[in-house]
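This report refers to the structure that appears directly beneath it.
With one protein chain removed, the remaining protein chains of the complex are shown where they sit.
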Amino acid sequence: MAKITLVEAVTQALAYEMAHDEDVILLGEDIGLNGGVFRATEGLQARFGERRVRDTPLAESMIAGLTIGMAAQGLKPVAEFQFMGFIYPAFDNILNHAARLRNRTRGRLHCPAVFRAPFGGGIHAPEHHSESTEALFAHIPGLQVVIPSSPARAYGLLLAAIRSPDPVIFLEPKRIYRLVKQEVPDDGKALPLQKAFVLREGSDVSLISWGASMHETLQAAEALAKENIQAEVIDVATVKPLDLATILNSVNKTGRVVIVHEAARFGGIGAEIAAEIAEKSLLSLLAPIQRVTGYDTTMPYFKLEKLYLPSVARIVHAVKTTLEFA
Amino acid sequence: MAKITLVEAVTQALAYEMAHDEDVILLGEDIGLNGGVFRATEGLQARFGERRVRDTPLAESMIAGLTIGMAAQGLKPVAEFQFMGFIYPAFDNILNHAARLRNRTRGRLHCPAVFRAPFGGGIHAPEHHSESTEALFAHIPGLQVVIPSSPARAYGLLLAAIRSPDPVIFLEPKRIYRLVKQEVPDDGKALPLQKAFVLREGSDVSLISWGASMHETLQAAEALAKENIQAEVIDVATVKPLDLATILNSVNKTGRVVIVHEAARFGGIGAEIAAEIAEKSLLSLLAPIQRVTGYDTTMPYFKLEKLYLPSVARIVHAVKTTLEFA
Amino acid sequence: MAVAKFEIHYHQFLKPDGTLKQDLTKELRDPKRLIEWYRLMTLLRVFDTKAINLQRVGKLGTYPGVLGQEAVGVAIGQAMHKDDVLVPYYRDQGIQFQRGVDFSQILQYWGGDERGSDFNQAEDFPTCVPIANQNVIAAGVASAIQYRNEKRGVVTSIGEGGTSEGDFYEALNAAGAWKLPLVFVINNNQWAISVPTELQTHSQTFAQKAIAAGFEGEQVDGNDIIAVYERVRLALDKARTGGGPTLIEAITYRLCDHTTADDANRYRSKEALEKAWTLEPLIRLRHYLTSEKLWDAKKEEACLQDCRKIVDEEVNIYLNRPMAPITDIIDYMYAQCPENLKEQRQTLLQFGADILGSDHHG
Partner (left out) sequence: MAVAKFEIHYHQFLKPDGTLKQDLTKELRDPKRLIEWYRLMTLLRVFDTKAINLQRVGKLGTYPGVLGQEAVGVAIGQAMHKDDVLVPYYRDQGIQFQRGVDFSQILQYWGGDERGSDFNQAEDFPTCVPIANQNVIAAGVASAIQYRNEKRGVVTSIGEGGTSEGDFYEALNAAGAWKLPLVFVINNNQWAISVPTELQTHSQTFAQKAIAAGFEGEQVDGNDIIAVYERVRLALDKARTGGGPTLIEAITYRLCDHTTADDANRYRSKEALEKAWTLEPLIRLRHYLTSEKLWDAKKEEACLQDCRKIVDEEVNIYLNRPMAPITDIIDYMYAQCPENLKEQRQTLLQFGADILGSDHHG
C-alpha cells in the first residue's frame, strides 16, 4: 500500500464517500478543474462530474447557505473554504442556521454538512491565510469542530464528519498537509467523533495539543525523553465535543499539564481545557497548568510568523516550569 | 439630579460626547426618528441632525464597513447593531479590518470605533434576540470588549469606549436596561478600560461576573450573607482587556471562586478567567473553580429561556459546593 | 455603444376600485376560486388580529402583523404545489397556514416555543428571523432539487429592507448562475421598521435588483391577489421546468406596526396610512366579487363567523398545549448527546423545575 500525505488522505476520504454515497456532493471555490488551491479535491471532478464537484461563485456566505439548504434536503454536502481566513462571511449562516436547524425544528430538519477549511500558519502564505480560530466555532452550540493531525486521522475523521448527522467544522492543518506520509487503508472506516488520541504514553507530564502543533509537541516529548522526562502526548482531535475523560485520566496520572495551541491565547480552547482540568482534577494538579499558545496578536505576516507559532523550545520550557514547581 | 436607567445612561453618554466632539457620529438601523428599538438614541437625531445620527440601509456588514472607513478617516463613529444576534454579518469586517487596521499598517491608520449591541436574554424576546456571544469577540486580537452592568458604569465606560483610539465592542445587557435607576452626573468623566469593579467585599468566596448576571450574582451574595458567608463580588466590566490583577487579588484572599456568565459554557470567557486563576493562583485555591453559565445549547426561545440563565439558586449552590470542598 | 438593455414591468389585474384592468385567464374565471381566496385572506386577517390581541394580554410574545399583506401570502400559498418548498422570512404566516402549518403552531413559535417549527410540511423551512440568509439557504434547497432532477420549485421571500443585505444578492447571483428552480418574492411594504424605501436604496424598483444577477425581475401589485397569484404561478411553472429563477417585487403597504413591539406612529404619517387603506387587498377583491354578484353582506358575515371559529379553536389548542419537557432545550442539539451536555442535563434537571416555578407544567 502506498503511503499518503494528510491532504491525500482528505482526497481519499472524499473519493471513498462519494463513490459509496450519491448524496455526498462537494462545493467550493476552485475545487473543480483546479482541484482546490491545495489540491484536496484533485481529480474528483474528472471522476465524479461537474454535478457532484461544483465550483461556486465567489461568495462564502452563499456557499454556507447552499450547503445548509442541500443538507436540509438530505444531501451530504462538503463545502471547502479556501482558507480559514475567508470563512467569516459564512459565520452568520453557520452559527444561525447550520448549528441550529435541528434544535430550532425540534428534529424535523437537520444539517448533515461538513465545512472544510485549511488553517494555521507556517507556510509563508500571504496575510489572512494563516489563522487558527477554531475557538470561535467551538463556542457555538450545535457545531462539532474536528482537527486531524495525521493522514490516518484525517481519513477516518473526515469520513466520520461526512457521515455525522450534525454539522462539522473540519479544519485541516495545512502546514502538515504534506509533512509526513503514512499508509492509510482505503477501507471506509471512520474514527469516532468524541475521542482524543494518546499518541505517546508517559507519567511525568501531560502534553495536550491538536493540529499542526502536535508535531512540535511530539518533538518536545522526544527531547524531554532524552532528559528522562516521560511526557504523555494527547491529540485532542475533536476539539468539540471534547473527550475530557481521556484528558483527565492522563492528568490524574501525571499531575502536570502543558496545553499547546497555535491560536491566540485569550479565549482559546486551551482555556476551556485548563478550566475543566482545574475544576475536575484540581487535587491531582502538582503544578499550575501551562498554556503555550499564539500571542494575543493578529497572526504576523510570514517574516515573523515563526515567532507566533509555539516552538519546541517554548514547550520544553513550559514542561520544565511545571516540573520545577514545588 | 434625576436618576436614570442604564439605557438612559447610554443616551446621556452619546449626547455628551456628540455635544463635545463633532467627530462623533452615530449610525445604525432605526436609530434616527425611531430612536433605536430600545430608544438608546432617543432624541439624538432631533438634537444633532440627520447628518450625525444616520439611519443606514439594512446591512450589518456594510454598517461595519462604513464604521471602519469613517474611523480610519479620523471620525469616531458609534454603530448600533439592533441585537447581538444580528451582528454576525459584520463579523468578517470587525475581525479582519477593525481589529487589525492599526497593526496591519504599523500604526499609520487606526480604528477609533465603537460597535454597540444590546445582548443577553430574559426579556421574552423572539428567537435570535437573546444571545450572549462576547467570547467570540474577546478571542479576536485587537478588539476590546466592554460590558457595563449599571447606569454609572454604562455612562463612564461608553465615554471611554468612544474616546479609545482602538475599536470597542460595547455590549449592553438589555435585561437590565431599565432594571435600576441611579444618579449619574453628566460630567463627561470616563472610566478606565482595563479595570474590574469590586462591588462588594468579602473573604469567603470570590464571585466573578459581568453584564446582566451581575444582578443574580449580587442577590446570591446577599442571600449568602444571611448565612454568614461573605462573598466578594467583582464586575469584570472590561471582558477584554481583562483586569486580572483585581481578580487574582480577590482569589488570593478568598481561595474560592465562582464565575457566573450567561453565555454558553464551552469556550466562554469564564474558561479564560478560570484558566488564568488556575495558572497564577493555583496554590491559593482551596476548592475547584465553579462556573455557573448558560448551557452549551442554543439560547432557548423565551418559554424556556429562564432555564438557561444562571439563577440565584445555581450560584448559591455553586458557592456551597466550593465551600464544602475539603 | 449600448451593450445591454433592460426593462422592468409592472403587473396588475384588479384595479384599486375592484374593476378589472385586463381580462382574467380561463383558470381564474372560476368564481369558487376567487371566493376561496377572499375567505383565506379574511381568515388570515382574523388570525392576525387575534394574535395581536393575545400579545396585548400577555399570552404571546412579540408578533409581526401582516395587515395589508394578506394578498401576497395567500396568493403564494395558492400558487405553490404541496411538494414545492417554502423558505420563508418572518412575516409569512399567510403562506405557512396554507401549507399545513396550524395556526396553533404559528402562535406557538411566536409564543416562544420551538415546537412551533416542528410542523407537518416536512421540507419547508421554519420562520427565519435573521434577515436575508433564508435566501441563500433557499438556493441550497433549490440546488438539491436540481441535483435530483425533480420537478419542484422553491419560494423564498424577504422584505424590501432585507434586499440591502449581501445575502439577498448572493442568493440572486447563485440562482442566476446555476439557473435554480427558485422564486424570490420581495414583500415591498414600504417600511423596514421605521426606515422608508428612499433611505434603503436608490434603485427605482426592487425588481431591478435581479438585473445584477442576469435574470428577470418584475413588479406586481401586491394588493391584487389575482396578479400576485398569476405571476407567482408563472414563475413557479418556469422554475419547475428548468427555466430558472424569477424575482417578484410585490408592492403593498404595511398597515400595522412592524411588530407588537413597535409603534409606527413615531415615524409614519397619518396621511400615508389613510391613503394606503384605500388600496388594501380585501376591499378590492370584495368590490370585484360584489360587482360580479358573488358576494354580499350576508356572506361576509357568515365568512367572518366561520373564520373566527376556526381561529378560536386554534387559539385554544395553542393555549392548552402542555409545556415542553425542560430537557428539550438540550435534547435536540445533536443527534447524539455529547458527554459534556449529559453532565449539563443533570444540572438542568436539578435546578430546572425550581427555576420555572409554578408556571411550568412540562
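Things to note:
To keep things simple, chains are lettered A, B and C as they appear, and every chain counts its residues starting from 1.
What we mean here is this: a residue touches a chain if its C-beta (ideal position, glycine included) is under 8 Å from a C-beta of that chain, and two chains touch if they have at least 3 such contacts.
Since the structure is predicted, the reported quantities are computational estimates derived from the model, not experimental observations.
The shown chains contacted by the absent chain are A, B, C, with contact judged over the whole complex. Interface note for the absent chain: among C:Q121, C:S203 or C:T290, the touching residue is C:S203. Touching the chain that is not shown, out of A:F48, A:F91 or A:F266: A:F266 (per the contact rule at the top). By the touch rule set out above, chain C reaches the unshown chain at residues 1-11, 164-170, 173, 176-177, 179, 199-205, 207-215, 219.
In the full complex, chain B touches the omitted chain through residues 25, 51, 56-57, 59, 61-62, 64-75, 77, 89, 92-93, 96-97, 102-110, 141-142, 144, 164-166, 194, 241-245. With the whole complex as reference, residues 29-30, 32-35, 37, 55, 57-62, 85-86, 88-89, 124-129, 265-266, 295-298, 300-308, 311, 313-314, 317 of chain A touch the missing chain.
We adopt the following convention: only the chains that are shown with their structure count from here on.
Taking each chain's centre as the mean of its CA atoms, C is the chain most distant from chain A.
Between the CA-based centres of chain A and chain B the separation comes to 30 Å, rounded to the whole angstrom. Once the centre of each chain is set as its mean CA position, chain A and chain C turn out to be 40 Å apart. Touching two or more other chains at once are residues 114, 130, 166-167, 328, 333, 340-341 of chain C. Annotation for chain A: residues 61, 89, 92, 96, 103-104, 141-142, 242 touch two or more other chains.
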